[in-house]
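Here it is, the structure in full.
Removed from the display is one protein chain of the complex; every other protein chain stays in position.
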Amino acid sequence: MSGLKSAVKRMSQLLIVLLGVSLVTFLVSHVVPGDPARMLLGQRADAQTLENLRHVMGLDKPVWLQYFDYLGGLLQGDLGISIRTQRPVLSELLTYFPATIELTLFAMGFAVISGVGLGLLSAAYRDTPIDHGTRVLAILGVSTPLFWLGLMVLLLFYKHLGWLPGSGRLDSFINPPTQITGLYVLDSILTGDWVALKSSILHLILPTICLGYIQLATIARLVRASMIEVLEQDYIKTALSNGIPRYRIIYRHALRNALIPTVTLIGLTFGELLGGAILTETIFTWPGMGKYVVDSISFLDFPAIMGFTILVATIYVIINMVVDLLYPILDPQIKG
Amino acid sequence: MKKVLVLIISILVLTSLAGCAKSANTPQESATTQDKSLVIATAADLGTIDPAVAMDNSAWKISYPAYERLVNFKGSSTEVEPGLAKSWSISPDGLTWTFILEENHKFADGTSLDAAAVKYSFDRLMTIKKGPSDAFPSLESVTVVDPQTVVFKLKTVFPAFLSTLATNGGGIVNPAVMKEEKDGDLGQNWLANHTAGSGPYVLSEWIPEQSLKLTVNPNYSGDKPKLASINVKIIKDPSSQRMALEKGDVDIAENIPVDQLKELKSNQDLIVFNTPSLMVDYVYLNTQKPGLDNPKVRQAISYAVDYQGIISSVWQGNATQMRGPVPQGLWGYQSDLFQYTKNLEKAKSLLQEAGVKDLTLNFMYSDNKAWWEQEAQIIQNNLSEIGIKVNLQKIAYAAQREKIDAGDFDLTLGVWSPDYADPYMFMNYWFDSDNFGLAGNRAFYKNDQVDQLVRKAASVNDQAQRTDLYKQAQELIMQDAPYVFLVQKNYQLPMRKSVQGFVFNPMLQDMYNFEMMNK
Partner (left out) sequence: MAQFRYLRYFTKRYPLTVTGAVIIFLVVMVSLAAPLVSPHNPYTLNLTDRLKPPGSIYLLGTDELGRDILSRIIYGARLSLLAGVGIVGIAGLFGIVIGSVSGLLGGKVDQAVMRLMDIMLAFPSLVLALALSAALGPNFRNSILAIAIVKIPVYVRLVRGQALSIKERQFVKAAQTFGAPKVWIISRHIIPNCLSPVVVQATLGIGEAILIAATLSFIGLGAQPPAAEWGAMVSMGRIYLLDQWWYASFPGIAIFITVIGFNLFGDGVRDMLDPRFHN
């Protein structure tokens, strides 16, 4: 199958999946008990006004027609109006998007760099305390309640030691850097705003570590496994017996091949991180999409909850597709 | 790998050159901070601030100082004083009110505020017909006589009318907002996050979920406010608010739990403002439900609740038990009215008299108020002591309101604070059987005698006569016990010692007199 053809096939699968995603979010948001019209109007509206609004919002139409309206809206980027803030959900999500992306990227960077490092170390020093250590770390990683870890980290570094800030993206007396990308670290570098740079990096440390830690262990285990597999290949063994130094073999040959499977993991990790961001942002008062959705839950703000769900699913699906498409390019052996 | 690095670096360099955007934290800017700014931490971002739409005190905190009204609440009292209107007269039948406007009031854009703007604002309010318009149930029409004279015609006598003009909904909106109208919304979308009034401040910045900024209205007709700007920071987590207050990052923190105020009081740099308010916290008993339709059962419930336990634990002593529906501090309050106290024997014998056994009730609440969860659990425990089994049911605030409106609950919790200084806000909203559901009678309580009394009280202007009518109604109500009257809570607000001039008005709960404040 040619690359183009497989790409087209993947794209059509993607469309079907996204259509399904929209159907799921639609169904979920239409079995809810709350009446969106009533929420928008407030407590003392009379029946007639309520009926009018239900009509304007299309709530009196048959369900399948409502789905087509919903789908039509989605295609134009219309995720509905937030019940809580009465503003368009998409534009709200987009204002919180950079904060979430900044946190997720930092957590990803942290998890990938230290995960790959730890994975390599434990493969190189197999069955030594280092290896056992990462194994224990991996188990701890998947067993820690992220929300609780966040609280404990806050208690230690913020309350007791007072080393790091525990909420928000910047100290409250600092103006956000002039917006270019919405990522504070990048924006403050671009505008040479060192005050904001320092503050935003300090604010990123705790949430990044908490969010990244859980994924770090998974990545380390995978890198270790694929590294060991590569190290047992014949050509590596030959190279070793020819007297080429071990670190050179690891660096030159093994690393490259071992990292390829890790790339697929990045797609999956990204989804997990977006999910984890819900908790991290809540604990660290990080003004991102995750905190927005948790705040929306107590208001039964379904347009907001579903808007977030569909946006995250879309990002997740697209990233996984990109990773799938990149995979053959990175690994010449898989070309089919 | 190297290529990627080069690419990234060149992109960075290019954007920084091309953008050449100014740093938001340049040294000069931070040096010129002679202009005083007050910083307030609040837990949640605000909804719409359109005076014709917003029904929530936290949104009013922004809109109230951005608009002016015909009359104002006077200081911390429940009385009104002239505002935009320097004087007014009433026709003998009480149905025609003529207001003479002060001159020289200007909107923030420089256009002058005249009778046409007053008419426009009230026509807009009544056309949009959302929550705030309910404060004007008898308003028929507003007419312009000349630029300084405007006449309000009422359908029926409404004794609280003057007081309702001081509510947030009575704010005068610049008719120029019609330029921003979309799809016939009378500018609702635009006014949801903009201001267009003549008040001392204008909203100059709103970063969703982060902060709002008010700055002085250059065309304000009154004395120039001392605080050049007000910053409202959204900090949801109470612990973070507390740290920010202790550090001095914020001057006022709105959402610190009662439990932590004790710690704050011991801090030299802080004071905790503490004053009685007119906000009450009470339980609705659905009087239409089997079991609860029996007044004896409702009395038993009122006898079972541990009022003092709730006050000392949940409120840490910063609340008083309600004595009937009308809170202390509002006229119509009866200092000698019967009050329920915890008496398990009495409660049990009342249940026995009622012949009710093995009663199971659902207690619905939401997280709209942080203390409800504690109160619900305490009451659940109290009722189990007299053999009533209570199932707690925590639901979303939206769903709670919907179920209250439909009468789909047994017990649930609510708070109420008056928007204008008249017992009408309690007696007629809560007990008139025309107001079933969210409108106010959330116990679905119907007593023909009470209906007659409160309706009569709402149709005469004489305060002594009204007090007496309301008193008779309250006595009947206490016997019927349609609500459990829990507590009237204190208004507590921790702030830096440097904050000066804050005056709390119970009609303006969670709002500030920024134009009089300083730091």
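To keep things simple, chains are lettered A and B as they appear, and every chain counts its residues starting from 1.
Simple rule for what comes next: a residue touches a chain if its C-beta (ideal position, glycine included) is under 8 Å from a C-beta of that chain, and two chains touch if they have at least 3 such contacts.
In this text the structure is predicted, and so the values were computed from the model without any measurement.
Of the listed residues B:S89, B:T127 or B:S312, the one in contact with the hidden chain in the full complex is B:S312.
Of the listed positions A:Q48, A:Q76, A:S143 or A:S241, the one in contact with the omitted chain in the full complex is A:S143.
From the options B:I395, B:M425 or B:L493, the residue with contact to the chain not on display is B:I395. Within the full complex, the residue among A:G80, A:G115, A:P261 or A:G276 touching the omitted chain is A:G276. For subunit B, the residues in touch with the chain missing from this view are 238-239, 242-243, 257, 259-260, 263, 306, 309, 312-313, 367, 370, 373-374, 376-378, 380-381, 392-396.
Within the entire complex, the positions of subunit A that touch the omitted partner chain are 13, 16-18, 20-21, 23-25, 28-29, 31-33, 139-140, 142-148, 151-152, 154-155, 159, 271-272, 274-276, 278-279, 282-283, 293-294, 297-298, 300, 302, 305-306, 308-309, 312-313, 316-317.
FYI, only the chains that are shown with their structure count from here on.
Rounded to whole angstrom units, the spacing between the C-alpha centres of subunit A and subunit B is 38. Partner subunit B is touched in their complex by these residues of subunit A: 33-35, 38-39, 41-45, 49, 83-87, 92, 95-96, 154, 158, 166-168, 171-178, 180, 188-193, 195-196, 285, 287, 291-292, 295, 297-301. Interface residues of subunit B facing subunit A in the complex, by the touch rule stated above, are 12, 15-16, 19, 21-25, 29, 39, 44-45, 47-48, 55, 129-131, 134, 192-193, 207-210, 233-237, 239-240, 243-244, 249-250, 366-368, 396-399, 401-402, 405, 438-439.
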